[in-house]
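For this depiction, one protein chain was excluded, whereas all remaining protein chains were kept in their positions.
On to subunit A.
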Amino acid sequence: MCLNKVIEQLTQALGEENVLTEKEELAAYSFDATADIPKVVPQVVVTPTSTQQVQEVVKIAAKYKMPLYTRGSGTNLSGGTIPLNQGIVMVMVKMNKILEIDAENLTATVQPGVIIQDLNDAVAEYGLIYPPDPGTVATATMGGSVAECSGGLRGLKYGVTKHYVMGLEVVLANGKVMRCGGKTVKNVTAYDMVKLFVGSEGTLGVITEIIVKLIPAPETRKSALAVFRSLDDAAKAITGIIANKVIPATLEIMDNVTIRTVENYARVGLPTDAEAVLLIEVDGIPEVVEKEAEVVARVCRENNGELKLAETAEERDEIWQARRAALPALAQVSPTTVLEDATVPRSKIPDMLKALRHIAEKYQLTIGTFGHAGDGNLHPTILTDENNAEEMKRVHKAVDEIFEVALSLGGTLSGEHGIGIAKQKYLEKEFGEAGIEALKAIKKALDPENILNPGKILKF
């Protein structure tokens, strides 16, 4: 084949140290964080260090019609970086410079390989934060999170990644560089190309530079843990808090399976007989935080919730330790952890939680659910063993049903983890035929040869 030629040209363009060809090295790029997804070993891995090198790679891929899979830290949960048709994996982690922090305009300009936490550490000196904070904030790259439009714990008040991306530099499938958006707060020129690339999962272009919006760090914060004997009460509290015009930064839920698992693992003093706990944090100006915390406390009590307000920093840490322990605790129970991302309108949370309980019973599976209750984004987590073929069949059926229910409740397939390979087959159910056609038209217009991350989101 032409593989040798491709490697030769890649080496010429990027230097030997940025081109990996040994099969042991390649094997390390055959997977990402997604469970229950095929491993595929790419033919070559490249680590460009500049936009120009990215252009070279894209041009070579286009010339030889080699599939090109852009990769950040490979922490996505939808199979987004699996090189399904082999070809080239392009890892962006070496492009990891923070190019500018503009405290006057409240923006930062970064290369795509910058780790989200590193950006946050850098802007903290200016009293600023970059709010999107996925669970992987210490590992995920800015490029990967923009391409995945990731969310996180602060989504309810602060939104997800797309609310913070103001401008992009993108290398298109033909190797040309395009810039869109910028530092202006107002920008309504032509189509919103910035938003188009945010969440495009590497299928429309390669992001090589990102301008993001920063916000002043909240002056203070207050956390509480509320325990509920009934799911309905917990749900009423969620909607009640917001109906009372308090938008917490974080409003998280853990179901009984999760509570019991976390308690068993971390011994943080959670009530194992509770049906649900809510973890709530309000932040902002001290006076407002005080007032909002009171409202939260009142609403929880009115809905039969037992409330524990954190008075000190240590107590606050204890509360969040419980939430942080959720996934680890669940992950330790069984060899394989299938983490889903079904999202419903806030008011439908109790329906969704009940449906999940029913699905777990029906397919005889352990499902622990936790997640961002305030924004309706739940993470039902199936504890299983991928070596058990029979059980995996039931897992797949359960997953199908989870998404069916979510959609029937007016929800969406993904609140933050994207479509990738994992949720491709449900896409038409959400978008409809006309919708899929429109998506395909966009993909064809920008990447006619289907070079960029082929096999993801859309099937051709």
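Everything that follows uses one rule, which is that a residue touches a chain if its C-beta (ideal position, glycine included) is under 8 Å from a C-beta of that chain, and two chains touch if they have at least 3 such contacts; residues count from 1.
Following the convention adopted for this analysis, contacts and distances are computed from a predicted model.
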Missing chain's UniProt protein name, "Glycolate oxidase iron-sulfur subunit", "Molibdopterin-dependent oxidoreductase YjgC", "glycine dehydrogenase (aminomethyl-transferring)" or "2-hydroxyglutaryl-CoA dehydratase/benzoyl-CoA reductase subunit"?
-> "Glycolate oxidase iron-sulfur subunit"
Sole touch to the unshown chain from A:Val6, A:Leu20, A:Val194 or A:Val227: residue A:Leu20
With respect to the chain omitted from the figure, which of A:Ala13, A:Ala35, A:Val110 or A:Cys300 is a touching residue?
-> A:Ala35
Out of A:Gln9, A:Ser78 or A:Thr136, which is the one that touches the chain we can't see?
-> A:Thr136
Sites on subunit A contacted by the missing partner chain, in the whole complex | 20, 22-25, 27-35, 47, 73-75, 91, 93-94, 115, 117, 136, 138-139, 327-328, 331-332, 335-337, 387
